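All protein chains but one are shown at their positions in the complex.
Note that the chains take the letters A and B in the order they are written out, and that residue 1 is the start of every chain.
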Amino acid sequence: MLKYVGKRLIWMIPIVLGVAILVFVMMTFCPGRPEQIILGATATEAELAAKRLELGLDDPFLIRLGRYMSDVFIHFDLGKSWLTNVDIMSSIWERLPRTLMLTVATLLISVGVGVPLGVIAAIKQNKWQDSLCMVLALVGVAVPNFWLALLLVLQFSVKLEWLPALGIGTGLAGIKYYILPAISGSTGGLANCARQTRSAMLDVIRADYITTARSKGVPERDVIIKHALKNSLIPIITVMGTMFGQFLGGAMIIETIFSIPGMGTYIIGAVNSRDYPIVQGGSIFLAITFSFCMLIVDLLYAMVDPRIKAQYASQKKRRKVKVNA
Amino acid sequence: MKKSFKQILALGLAVVMTASMLTGCSGKSGNSGSTDSSSTTDTSGSDSTAKNDGVLDIGYTSMLESLTPFRGNTLRNAPFITQVFESLAVVNENREMEPWVAKSWETNDDGFTYNVEIWDKVTDSEGNKITAADIVWFIQESMTRALKPVFSKVESVEQTGDYTLTVKMKSNIVGTFESLLRDTFAISKTAFEASTDEFGATLVSTSAYKVTEYTTNSILALEKRDDYWQDEANLPKCVVPAVKKLSYHCITESSQMAIALETGIVDMVIALDASSVAQFVDNNDYTVELAEGSQGWQMFFSGADNSEVANNLKLRQAICYSIDENGLIAGLLQGYGTPMYDVCPPMFNGFNEKWVNEEYYNYNVEKAKQLIAESGYNGETISILTTSTTLTQRLAEMLQSYMMAIGVKVELNVVDMALYTSIRLDGTQYDIVLNSIGGTYLPDHWSIRYDPAAYKTGDATSRHDNTLGELLYKTWTPSGFTEANIDEVHNYIKDNAIAYGMFNPQTIVVIRKDAGLEEEVLEYQGYIAPASSKFTNY
Partner (left out) sequence: MPKTIEKAKKQSEFVRIIKQMSKNKMAMLGLAILSAEIILAILSPYIIPYDYSHMDMVNTFAKPSFQHPFGCDDMGRDIFSRILYGARYSISIGIIAVGIGTFFGCTIGATAGYFGGQVDNVIMRFLDVIQAIPGMLLMIVISAVLGPGYFNTIIALSIGSISGMARLLRAQMLKERENEYIEAAQSINCSKFRIIVSHLLPNCISPMIVSATMGVAQTITVAAGLSFIGLGVQPPTPEWGAMLSAARQFIRQAPHLVYFPGLAIAVTVLALNLLGDGLRDALDPKLKN
């Protein structure tokens, strides 16, 4: 198991390297002159040229790429913002927790609501409860996030005055600031989760051991929760991984509406001001976060399904057997 | 059949539930005008506990991206700048320079050389003493960094005593030295060099307030210092620190801004979007104040040779006549704006009040059509360059529709801010560029827009109009800054339709009554200076 984790961690290195290169290449093609944005419209040609020189923008592409890669991966230095000179790493450490908090809260809501909806839909397959649950799940996904966010704010902050409309708080009281953003961001994942749960449950419900359990007189509630749901967790966990990635990206819009100073607003601002080091550094960190999350998801698999655990332990052996067969 | 009926029923039920939620919200907002006052009273009541935290919370649409004193012109006029940094002088509500860190200044050669004396007791929040050496260092450092255009107009700066310095300017364009006074902050060189991030996240300044909390794009909290160096009696009125604690919140969504005010997250909003004002007007819980805008919105015609409009005066004039300024003000600003009578709004120093009564391309479709017919325009597409903010996009859409009404074909080139900044000076990339250019003196505006020698490509739209250049240069010296000379420039720009001032949005400030505003102090743009005004509760 540990060996597997180690292997996965090593695998992350080329992925992160790849992300760094890819984003670097894309930013190179971005129209708009960074030095003009930094210096403003009234800067003279000489000043612009000096700035280009300072930022190394005139160097050949490969040299710039090499320099950036060595800064990041050898010296572990993401550099400073071109616009403000603030160290990017420290900004990210300040902002990443907020985005993570938002993403995790979004995930919790998606799973917390999506799974029960899916279970009910599966138990009552083809009955009206099924349709109601699935349509409810779908209504959320059908509404663009930012619209839903505004509607929720009008309802819960303005009309009912239950929750703050925007901003961030500190400590435990800070949690309530994440509730509306998380609900607004969760709809897509929620529908996905409900769908996966439903179809996984449908698969499992027909399995023999469920019939056996039922015939043994196990109460229906236990059949559903202990047997069926537990065994349909794997496909649900799989979607959780991709959902996490989606939420991480979706946070960009949600953060803007709710004035949360997280990674999303940071990177969007940087794209708009062509502050390349921030876009690159931010993407690298989001990629690392995402990869870690995928690793956790895979480990969760193993916890839920002992078969997979065994597979990790004897992966090589199994492959050989397969080849021979 | 029965099953499918139930399915449809379920779908119907779900739709009704959603619809009720949506209408539940919209129904309320639909009649906001009549019922909101009662609900907002509740809000203020329930929020009273949260409001007694002794902090004046202010909503504003943007925020410093770092605390560094070396900044570009963006946010130069933001309401928090005077509480974060102290400059040599400040512009007061009558648009006059008042000394602040500087004690006095004088010139003996028509504005080329200035002798400046600063106060001898200036200290920053860490106790560093500010001397003329720090000011000289700040100006020189700003010249090297070249972030603000005004510093490129400085020839040299030199310390002449512990608290005196001499500044030599490259030119004596009216208003340039005044800008320099405004943009030179009192910062201790020692403190700056000791900072690891050039004051990116933490700041040491001489200001009466200390930054207690700062998060990029989110919040800026300030607290009054006990050891401030100056007697309040000696301070310009608009920078007297009256409020003890205040905190600026950056809220970019305009509807969220209104909600923040309504739910008491903020006590006042500076520069509220016109689309959200309605609910606060004639509402006993709020004070709504309007100030004339300081920038205005202009359209600049390209001067590049390949542009269709550059060589066709009648076409340019026709376009100016086709625009319904009052329609723009109604459609874009819900009426919270004024038409313009020059490219610059009346707030600029040098603006002549008589222009208000002169004809300035008032909306006239017939005349526009007649001019189009005379112009020989034959259906070329005119491209309008603008940024992708909500206001500019809508403005561009309306202009497109006005111009199409007189038969001019228009395409919009809506790009993000970065791309816009990179191409707006290149007149070959557009026929018309939309912009909002600020300044204190008319020559500020003129020198960056119409000076044919300003950029490698000519003026700011690639035009090489030396006649206009000569007229401009005449007004730039303090002795040449006369009404007659200014009038000539105004008429030249107007008659040749080089640029056209469309409308000037008002700055809308809304204050909750329960903030207890007692005495209001205005800053130079004509709206409330929050830190210097008196509030019962803060």
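The rule is simple: contacts are C-beta pairs under 8 Å (C-beta built on N, C-alpha and C of every residue); 3 or more make two chains touch, one makes a residue touch a chain.
Nothing here was measured: the structure is a model prediction, and the numbers come from that model.
A.B. asks: So which of A:L102, A:L154 or A:I168 would be touching the chain we can't see?
C.D. replies: In the full complex, the listed residue that touches the missing chain is A:L154.
A.B. asks: I'm checking contacts with the chain that's been left out. Which of B:S171, B:T196, B:N362 or B:T389 qualifies?
C.D. replies: Answering carefully, the residue with contact to the hidden chain is B:T389.
A.B. asks: Any idea which of A:L78, A:I253 or A:I278 touches the chain not displayed?
C.D. replies: Of all options in A:L78, A:I253 or A:I278, contact with the hidden chain holds for A:I253.
A.B. asks: Hey, which chain B residues sit against the chain that's not shown?
C.D. replies: 4, 7-8, 11, 22, 25-26, 29-30, 32, 253-255, 258, 273, 275-276, 278-279, 324, 327, 330-331, 388-390, 393-394, 396-398, 400-401, 404, 412, 414-416, 418-419
A.B. asks: Can you list where chain A touches the absent chain?
C.D. replies: 14-16, 18-19, 22-23, 26-27, 29-31, 131, 134-135, 138-139, 141-147, 150, 154, 188, 191, 195, 199, 202-203, 245-246, 248-250, 252-253, 256, 267-268, 271-272, 279, 283, 286-287, 290-291
By definition in this document, only the chains that are shown with their structure count from here on.
A.B. asks: Roughly how far is chain A from chain B, centre to centre by C-alpha average, rounded to an integer in Å?
C.D. replies: 37
A.B. asks: Which of the residues in chain B come into contact with chain A in the complex?
C.D. replies: Chain B reaches chain A through residues 3, 6-7, 9-11, 13-15, 17-18, 21-22, 24-25, 28-29, 39, 42-43, 46, 65-66, 68, 72-74, 146-149, 152, 196-198, 200-201, 215-219, 249-253, 255-256, 259-260, 262-263, 265, 416-419, 421-422, 424-425, 448, 454-456, 460.
A.B. asks: Can you tell me which positions in chain A touch chain B when the two form their complex?
C.D. replies: Those residues of chain A that touch chain B are 30-34, 36-45, 47, 80-81, 83-87, 90-91, 94, 126-129, 131-132, 135-136, 139, 150-151, 153-155, 157-159, 161, 164-168, 256-261, 265-266, 269, 271-274.
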